[in-house]
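Only one protein chain is missing; all other protein chains are in place.
Take a look at subunit A:
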């Protein structure tokens, strides 16, 4: 007889969980989509973050070196991530002699890098290396190239030069070179060098002369070649030698770090990016996944309640829900993670295209981001599944069965209260932009929006129920049947309606606050720089690595030029104390001289820009207050090349958004920048056409110079849209598509689960047309509720943002955004309800009733 009954002696609960899921494909699809998208976004962010921490740059022009000794281009705060120092710190030349004596060393090369640009016979700039600020080297540096293909002979005389193959120049050609900011000199090409990262090479003696600044003989770095297999031994010996000098000894994959001092900045950017994306991605992934699981488990409430009746403990019910959800999530995890790696690759390419990242910086691909994603999502799924099953699991069994046929009678009080508290907290936080007129202050607006939307998701059911009841009370007796039904449904199924309204509202809030926060800051920044830039022109020489000496004098002699002042940008590290806690920040700073007052007006409220002499700085009023850096105070700074110094605050200015939080004096920075040259010259003229013409003529007469109008650009940065704005907008698009996809899925799943209800309505004589009308009216209510609540939640933070940044209670941004969002929400709501309803109506009602 037991051949009919093959149950094994041990009965695990887990397979039951699986069998219960197997027949619920539509609903599970929503969960799968949520997890898939979440896994992709989390993994992608993780890959960016890990690359920021661990990726290695290709060794480029140092590919032939076995060991490189260079200054440490990072500042290491206590217990925090290192901060990049973007200006080259140099190595004393005396070190070379000591190194060449080490056993196992076959060659020691002191490498010099200095600004150099080539100009052909036609007066056009010939592109050389990626970075013209350090394109010039001595001939001996060619020993550090990886397998260079050199034709010709080494440059020997002061008028000889070797050029990279990419320039297309040939041996014997005549070419002009602007090196180290000196006037152009004619050289004869004696060699063509074909190797990755090759620059322009001069005879060693010439190179030393061209590069020497302040007469000090210092190298950018020292490259060593070693006997085979001696590398690590020599490196260890070297590390002993340089211990305590602030120099680093790099080998193998680390060598790429030494090529250019700014690479650390790109990696810091990746870390920052991953950090800021991580928070929002995690919030949205959690929200979407929890929502999808909520719908899925709500659909199984009856099954779970029945299991309670036949003896499942509350804990078992929650375990069952969690196990089942985990299995479904696991299915989506692997492809999601794979997509995440691809996504990170695409994102990296886009960043490289925009010049935000050096194209050579590769992504680190390791299993760590996948692992982190797995853990985070597993946690999210377990918590949300248990949360969703909590109520059903804890009820007495009889009540659970009875309730499973309709909805839980009342949304729980704790949930509603938590929701209101979150919204209140969000409102309180949204005043931040009034006090901190910085990018961080604006970021608060976006976070506030999301927090408020989560609050809405929690107190939504109570709100929907109240609003629905009010609407039903006001109905007139002759209201059409579909409208009456639709409103009755909204009221009776408040949880279900709220579950759909809240993610839609979240999409509205998210898009509005996030986009407007970006565009408002951008508008305020532009306003600041426009108002604060008196100069009409910016003269620079990017292809030469900096302006040749004497440019300023030449410009000042032109008729109609009122004022011309050199400016540049650098990054300094600023250790400070805030609320009694030591902190340290890497601050982009504008380099300016006392005569900047003639071309810039950063809104000085105390002190004078003209006092920017010696070791002085000007600070924005934002940081002056918060960091105890008022007029006359002394602040500690670590300059871009790692030099520790102290500077006195000579001025405090108001236009911090446009000019950054710090302006450092040119004298303070002198000798502490990579190129040592003036980056650009701001020129104020009398505004006449003559002045414009003579400036244009001057530019044309000096190859390599570039003249721009300042009206299109800011004075601190050269790009019109800062990369972070662009990155944030790209993020919005990705996250919004994820949100919309999951919302659509959820709506479809919710409608599919109403098949029985639809069938029951048909059985009592509701025509398909009436049912469709009813569903459409529900869709209208849902879309309207989502739009109204989303706009209400965004209104306060955005008004405060506008007030704080632009002095008016509304934000700046594209006018089409609001109608665009409204159209998207309405379309999503209608399509995702209409289509499954039509599908449900195709089935005979009696069948639908039986099948449940």
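Brief remarks follow.
Here, a residue touches a chain if its C-beta (ideal position, glycine included) is under 8 Å from a C-beta of that chain, and two chains touch if they have at least 3 such contacts; residues count from 1.
Note that in this section contacts and distances are computed from a predicted model.
Think of the chain that is not pictured: of "Pyruvate dehydrogenase E1 component subunit alpha", "Putative spermidine/putrescine transport system ATP-binding protein", "Spore germination protein" or "ABC transporter", UniProt labels it "ABC transporter". Interface note for the absent chain: among A:12, A:228, A:367 or A:807, the touching residue is A:12. Residue A:308 is the one among A:225, A:250 or A:308 that touches the chain missing from this view. Not every partner is drawn; the one left out touches subunit A at residues 1-2, 4-5, 7, 9-13, 16, 19-20, 22-24, 303, 306-316, 394, 396-399, 401, 850-852.
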